[in-house]
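This report concerns only the one structure given below.
With one protein chain held back, the other chains of the complex are shown just where they sit.
Chain naming follows the written order as A, B and C, and within any one chain the residues start at number 1.
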Amino acid sequence: MTVRIAVAGASGYAGGELLRLLLGHPDIEIGALTANSSAGDKLFKHQPHLLPLADRELLETSVETLKGHDVVFLALPHGHSAELAEQLGESENRTVVIDCGADHRLTSADDWTRWYGGAYAGSWPYGLPELPGQRDRLVGARRVAVPGCYPTVSSLALAPAVDLIEDEVVIVAVSGTSGAGKSLKPNLLGSEVMGSASAYGVGGAHRHTPEITQNLSAAAGRPIKVSFTPVLAPMSRGILATCTASLKDTGAVREAYEKAYANEPFVHLLPEGFWPTTNAVLGSNAVQLQVTVDEDLGRLVVVAAVDNLAKGTAGAAVQCMNLALGLPETTGLSTVGVAP
Amino acid sequence: MTVRIAVAGASGYAGGELLRLLLGHPDIEIGALTANSSAGDKLFKHQPHLLPLADRELLETSVETLKGHDVVFLALPHGHSAELAEQLGESENRTVVIDCGADHRLTSADDWTRWYGGAYAGSWPYGLPELPGQRDRLVGARRVAVPGCYPTVSSLALAPAVDLIEDEVVIVAVSGTSGAGKSLKPNLLGSEVMGSASAYGVGGAHRHTPEITQNLSAAAGRPIKVSFTPVLAPMSRGILATCTASLKDTGAVREAYEKAYANEPFVHLLPEGFWPTTNAVLGSNAVQLQVTVDEDLGRLVVVAAVDNLAKGTAGAAVQCMNLALGLPETTGLSTVGVAP
Amino acid sequence: MTVRIAVAGASGYAGGELLRLLLGHPDIEIGALTANSSAGDKLFKHQPHLLPLADRELLETSVETLKGHDVVFLALPHGHSAELAEQLGESENRTVVIDCGADHRLTSADDWTRWYGGAYAGSWPYGLPELPGQRDRLVGARRVAVPGCYPTVSSLALAPAVDLIEDEVVIVAVSGTSGAGKSLKPNLLGSEVMGSASAYGVGGAHRHTPEITQNLSAAAGRPIKVSFTPVLAPMSRGILATCTASLKDTGAVREAYEKAYANEPFVHLLPEGFWPTTNAVLGSNAVQLQVTVDEDLGRLVVVAAVDNLAKGTAGAAVQCMNLALGLPETTGLSTVGVAP
Partner (left out) sequence: MTVRIAVAGASGYAGGELLRLLLGHPDIEIGALTANSSAGDKLFKHQPHLLPLADRELLETSVETLKGHDVVFLALPHGHSAELAEQLGESENRTVVIDCGADHRLTSADDWTRWYGGAYAGSWPYGLPELPGQRDRLVGARRVAVPGCYPTVSSLALAPAVDLIEDEVVIVAVSGTSGAGKSLKPNLLGSEVMGSASAYGVGGAHRHTPEITQNLSAAAGRPIKVSFTPVLAPMSRGILATCTASLKDTGAVREAYEKAYANEPFVHLLPEGFWPTTNAVLGSNAVQLQVTVDEDLGRLVVVAAVDNLAKGTAGAAVQCMNLALGLPETTGLSTVGVAP
């Protein structure tokens, strides 16, 4: 089986990571690579690490360049996927469209309006198969909304415990800078980032908050309130999320995680006594997590590590493509990180 | 006025930072510099950044080498200060002893036994003058316990709000590696640290937890429960603490911080819309903090930045020395960071 | 074809990288993993990024544990490979032994004695197939000496130009810290490394100097003198070598490189106007290089980037294994880096 794919947004970080993974996928033929302002450039200029594709020319992002593929990956800024996806749908009903952006993640139109604004494009099957009930929706899907990087790691860190905890969770997630993309902002310059940590989107202002809330509330079957603070750390990749919540019951916590992830190929509860590090998952599709109970407070503490570009974005996209196409879910993906 | 000082532990990071600051203090004459395994070495071998003291020889750490100074700074691993301080006290009652270690921070013998073990040495005036009631105890003191780096930033971040919040706080503090000292552990190697974030002491296991609890409970006049998770980030210096708690009342939060720190020379509530970064306080004695309310949750979120070696250790020690000796509190200290 | 391999030194950085690559090699079955002081530990404790091997137990490094494999990789400190290899040779003549250490790299006994000391173990086929005449010696070899990381990048950067340059070359190579292994030295602590650059082995004192000299002199057919200075930079992986030499003839430089590497799968002369970066080769077996002439001086300047652990060590080892076993040379190896 050869699957012909296209990537819209191939000059960015998410697009580059998609191509890195797809180059190692045995069933893939890489078709159109598109960009906006970089259209016309050779890919090497933007992705010098992708030598096998160095001479590929970036095309304009449009329905014309993207149609005629089996799978189209959209790695675009939020608000740019919906219209393109709709146009693609009209001409290419059989095409699998996998949106790495935010446009189709939220199931509530009100949430979309509040957090992103503009027209609501509806929601697509949510590409986090490890959440209860999601894998079935992804098998054979023609449309997939890839989760945000923070929601991925936070949701996997807390979902197994939703029946054991009170209704409010506190998440502080330390992230590398690649999550911000290649946008040319002063605070993302190397000189500013190196040697420094900083918080942003504080006070419930980050757009991933409603997505985490949506996931945990769905898993719990009741509203879960989410206090979420992202912190930028001096590293390119990786998210380490510290997630805590008051426990209604401090027993059986570890068992809940063991049960939830016993058969998951990519989510690994570490042996007791070990705590995750982001470099252990760098470049891989693995989530490493550890769980404990602060007995003095009766409080759950879960720490989880993910590569924001891999399992946090592009790896999840490939995993969902596999499910959508009926390929083995782990094809082309790895749990082996690049360390040190 | 010339104050003759000695530093025990001059080969370590805290000792080096003390000397860096004291070299810029107008009233100081630097006397004995002592070490353990490095005794006999020139200081340059261990502190190549302290050129004016490059040729100083490190002496053995002992009462004999330390006595006869106006101020003795102890920058030693926990458990090593108490006996030395006692011996110094017998021969040198007038000497000001400033302990940068943990031995005299906890007011509860039970807490000491639980968290550190070994004989309890009692508590000394606590060197965080910005906490309610502490400055008065430090003026003219002969003994000072310098706070831990995490308790410094966490306590200053939350103390102004203790009357407004519920009884449980959640703190996740991202720290540079220098807080771990020069200990030769595999996980502190550059190859492991760079590009990676990791949590440690998770689940209420870090020894700074009871110290934060002690400070906040004292400020509140009631028991405050502290969920504290430290996270190691790839930077040498700096702590960024994200501190949250449910609010009993979401009004007047900012006012509480403005009032608490209006006259504090080293604690700066930032203008609204700005959030602290650790590189802005690097090398300085400043704490930069910002506060907001997550209105969806009725939850306070405070983010505070400090240099763990400066205001977090050595700067606090110098500040306390100034108070102990009746010098202006800010002498030799700065609110100017070294950035970028 | 299934090849059963063993790795001696599986707890270190070179051993870990070997296993990372071999886990992606389609023809490999991973047999014994051995260590010295870490024998008895689970591999996860030392290589948390290698999840598929997490539960493997590290055995003692000995002939008994290593024998019976098709290929044995030795990733040991210099001086430890020779005796083990000799013992293995007695019991296992058919086994391919690939030494990632220095013991069998130098063809001159005098050089060995001067630079390493101790008994000289002789030289093995040298595992840099891209050098003139080397590939043929590696096909079907039972013993391979994997080059040092600096000699790999420096030799590939200069070998195509040896007929065009004068007899003295100057190489300054910026390296990440993983080249120093997991040794617990104060100058390798994260706190020391981050934010800092430093030179070491200055003045021709680094042990890779005679190896570079050997390679370039062999390529030139005349003695080449090598001024080599390694510089430690704050990154885990990667070497960027700046290599210069006076030109006898400033014409035809680029052509010489194009010709030398036109058919090499792993060495890439970049398009004009682009310069290599180490993150573009991270985790890959590629060498990226660019060449120019300083017309004012009539001087060649070549800049080359390599991942010291991949093509610089473990990738070369796998490449040589492929040649030794008659597998396609590129099996299990990639020119795709992990960036950003």
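Everything that follows uses one rule, which is that a residue touches a chain if its C-beta (ideal position, glycine included) is under 8 Å from a C-beta of that chain, and two chains touch if they have at least 3 such contacts.
Note that the coordinates shown come from a computational prediction; the quantities given were computed from them, not determined experimentally.
Missing chain touches which shown chains?
A, B, C
Considering the whole complex, which of B:Leu23, B:Val63 or B:Val139 touches the chain not shown?
Looking across B:Leu23, B:Val63 or B:Val139, the contact with the absent chain belongs to B:Leu23.
Considering the complete complex, identify which of B:Thr34, B:Ser154, B:Gln214 or B:Gln288 is in touch with the unshown chain.
Missing-chain contact among the listed residues: B:Gln288.
Of C:Met235, C:Val267, C:Leu309 or C:Leu323, which one is in contact with the hidden chain?
The single option touching the absent chain is C:Met235.
Using the touch definition up top, pick the residue from A:Met235, A:Ala260, A:Val281 or A:Val336 that touches the left-out chain.
A:Met235
Can you say which of B:Gly15, B:Pro210, B:Gly312 or B:Gly337 touches the chain missing from this structure?
Final answer for the missing-chain contact: B:Gly337.
Kindly note down the residues of chain B that lie in touch with the hidden chain.
Where chain B meets the chain not shown: residues 13, 16, 20, 23-24, 42, 44-45, 47-52, 54, 178, 194-195, 236-237, 268, 270-271, 274, 276-277, 279-284, 286, 288, 334-340.
May I ask you to list the residues on chain A that touch the chain which is not drawn?
Its contact residues with the unshown chain are 13, 176-178, 180, 182, 184-186, 188-195, 234-236.
By the contact definition given up top, give the residues of chain C that touch the hidden chain.
Those residues of chain C that touch the unshown chain are 168, 170, 172, 174, 176, 191-192, 194-200, 202-204, 225-227, 229, 231, 233-238, 240, 242, 244, 246, 275-280, 282, 290, 292-297, 299, 301, 303, 305, 339-340.
In this section, only the chains that are shown with their structure count from here on.
Suppose you list every residue number at the chain A-chain C interface; are over half of them used by both chains (same) or under half (different)?
Chain A vs chain C: same; shared/all numbers exceeds half.
Which chain lies at the heart of the structure, taking centres as C-alpha averages?
A
Taking each chain's centre as the mean position of its Cα atoms, how many Å separate chain B from chain C?
Centre separation, chain B to chain C: 45 Å.
Please tell me the distance, in whole Å, between the geometric centres of chain A and chain C computed from their C-alpha atoms.
About 35 Å separates the centre of chain A from that of chain C.
Would you pick out the residues of chain C that each touch at least 2 other chains?
In chain C, 13, 178, 194-195, 236 touch at least two other chains.
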